[in-house]
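With one protein chain held back, the other chains of the complex are shown just where they sit.
Chain lettering (A and B) follows the sequence in which the chains are written, and residue indices restart at 1 in each chain.
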Amino acid sequence: MPYDSANPMKDRITDIGPVHYEKFFPEIVKKNYGKWDYHEILEPGVLVHHSETGDDLYTVRVGGTRIMSVYFIREICEIADKYCDGSLRFTTRNNIEFLVADKSKLQPLIDDLRSRGNKFPIGGTGAGVTNIVHTQGWIHCHTAAVDASGAVKSIMDEIYSHFGNMTLPGHVRIAVACCLNMCGAVHASDIAIVGIHRKPPMIDEEYINKLCELPLAIAACPTGAIKGVKKEDGSRSVQVNNDKCMFCGNCFTMCPAMPMNDAEGDGVAILVGGKISNRLTKPQFSKVVIPFIPNETPRWPSMVKAVKDILEAYSADANKYERLGDWAQRIGWERFFEKCEIPFSDKLIDDYRFAYPSWRQSTLFKWTD
Amino acid sequence: MPKHDTPLLDELESGPWPSFVTDMKKMAEKNEMVADLLGLLELSFKDKVGHWKHGGIAGVFGYGGGVIGRYSDRPDLFPAAAAFHTLRVNQPSSKFYTTEYLKKLCDLWEKHGSGLTNMHGSTGDIILLGAKTEELEPTFFDLTHELDTDLGGSGSNLRSPSCCIGKARCEYSCLDTQALCHDITNEYQDELHRPAFPYKFKFKISGCPNDCVASIARSDCAVIGTWKDDIRIDQAAVKAYVAGEFAPNGGAFSGKDWGPFDIDKEVIGLCPTSCMSWDGSALKINNRECTRCMHCISVMPRALKVGKEQGASILVGAKAPILEGAQLATLVIPFMEMQAPFDEFKEFIDKVWDWWMEEGRNRERLGELIQRKGLQEFIEVTEIEAIPQMIEYPRENPYIFWKEEDVEGGFTRDIHKFRKEHSI
Partner (left out) sequence: MSDEKQAVLDYFAAKKGKSKLYFSDLLKAVPGSKPRQFKKIVNEMIQEGLLVYWSSGSTTMYMLAGDGQLAAEEAGMSDAGKE
């Protein structure tokens, strides 16, 4: 029976969770679960996993756009029906993986994907750039300081060769978050682009009392920068201590009469050198190396160039297996700024909480030109 | 004829990377919501600001999560995108799908919403992007009835747990990541749908220390596969790598000529604990000293395998920077066996939640509470013994908060007795 709006609780189903994953496993995965022996990357974006049972599973990894229409998903399904017995998967980094158990279908699948224009770039494996993880941006978010999909498209177009090749010293993971709340938790990426606001919220005196509960707006501020005030006419409003504003937009979430988006104020910061993996060195956070680049729609040329320059400097100078942050630490951050030709400024010295460990407490520094 | 001119967005149709604009335009031909969304997005590209407002009440009855309310601030120009709510749909573990399921999902979403999705959102959910308020309940009804699929988490509740590909297709995995992910997702349905936590809570499960789901950086409870016994060595395969017969790193560095494979330089010399040696005929590993960083295994996957005594390390308290600053997760349990029904793990989680729900301030993540209260208190309430694996180095100050029971004779003393022997 379809949904009956007159009787919404009828036959209601809740708390069933997701579909059990085994229902979606291809036969070869069910059969070889836990029996995989080793894998090889046959060419960028194409993997084979060998099983102890003698089975081989081929994977073709394709960059996805994260935002995709039902028409696009149906096209993916059509391809998976043709070559993959109707199975596919997505990766944590928004890639699409076509799984092929029958080797004779591998090359036809690759050829087919390549025949579809720019829709299905094959790559994202090994020592290269894989797909960018990102947030919603202007397509859908109320605190976004930058668009995410547009920024990602602009970056990936420019560094596309690194998606389809494995020529870098290590994996490079790039992420875009459209504001500093970082839904995408981009703070441990080799290169992170983070949207930032630079102007405190405005206060719309006409609406603030109609639309907002002032105590909630006051409490929403992480730094306690907002306080309640009584105006001359006896009505109540709020005041923002601009010196304490960290530009997070939480007040706007609670109170739409406190907008902060601004064409001049908004843009991105670039952070580098974070990683997740425990391989060789500890996981670490990304560090801010460029405090602000304005929004240059539709293709953000300055931001894209900054990302590309960092990537190329790393590519030219780092040792094999060295992640971007490991490289920067080995050569020293002062040398990093020199090699990347990024100007240093006081904005890059931490003055938030726990700042002290990031300052140098030794005489062990390098000279720069 | 498109409904709105989009000259700025049109520039994002060229180039080698797939274009979300091209895809959205195709959807816009069939769906007015997307046509207006494109118009609104073009306006944002022109104005360089977003045009969305938050909506807090939008949801399905009885659930406090799974729907994010969203309203445009230009309903006058783009009425079809005026209300554009998001549904978070709980993804299957490791995001394998059949096309049959995906096609049904597409039909459902074309019927009820904009037809735009995210595959997937950052937390891992399938995101259905753009529902009018009146379509939320019918979409939920059809999801549960036709696709046997529930909504995911948002707000102050458990977020949809997610995991890496694990043993389904990875030889490194020490865990049945899907089994644990699916089990706890279902065990904690009430926590996932009916928020009563101080703030969000995330579980992420990785099969090995390479941590492909970034659990150590973003989950309140990270479960990371590991092993206790020895790395398994196939000496013949090691020799094959040294002889250049096998591609090191599974070919991951093959795009550039890094010279012939040099086991001394690339494996032995890089080992962070210097626990390996190679004498030209046999590779030796002092497993007692190994910290399981995965480097040697990743370089020579045909020769080296993770150990067989497998389980997980449990780390807690990771979060993005808001508010107290970013935190990586802290190791609290070095090894736990991870077999269904995962009772030991769930007992631990119960204690964690009891403490956090009692002590946590509004919008305080677990990691921040641990910072505020101390790791000591955390291990006390979760009944974990203090061990050196928990720390990077011991404290550098002697300001120890001794408790009365720690000190011989307790804190209560007799001042009169003291005074008899000490003048004032």
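Just so we're on the same page, contacts are C-beta pairs under 8 Å (C-beta built on N, C-alpha and C of every residue); 3 or more make two chains touch, one makes a residue touch a chain.
Please read all numbers here as calculations on a predicted model, not as lab measurements.
Within the full complex, the residue among B:L41, B:A83 or B:C106 touching the omitted chain is B:A83. Checked against the full complex, the one of B:P18, B:G50 or B:G65 touching the unshown chain is B:G65. Of the candidate positions A:L211, A:V288 or A:I331, contact with the unshown chain belongs to A:L211. Only one residue from A:V48, A:A127, A:M254 or A:I270 touches the chain missing from this view: A:M254. In the full complex, chain B touches the omitted chain through residues 53-57, 59, 62-65, 67-69, 71-77, 82-83, 133, 154-157, 190, 194-200, 353-354, 357-358, 360-363.
For chain A, the residues touching the absent chain in the complete assembly are 181, 207, 210-211, 213, 215-216, 253-254, 256.
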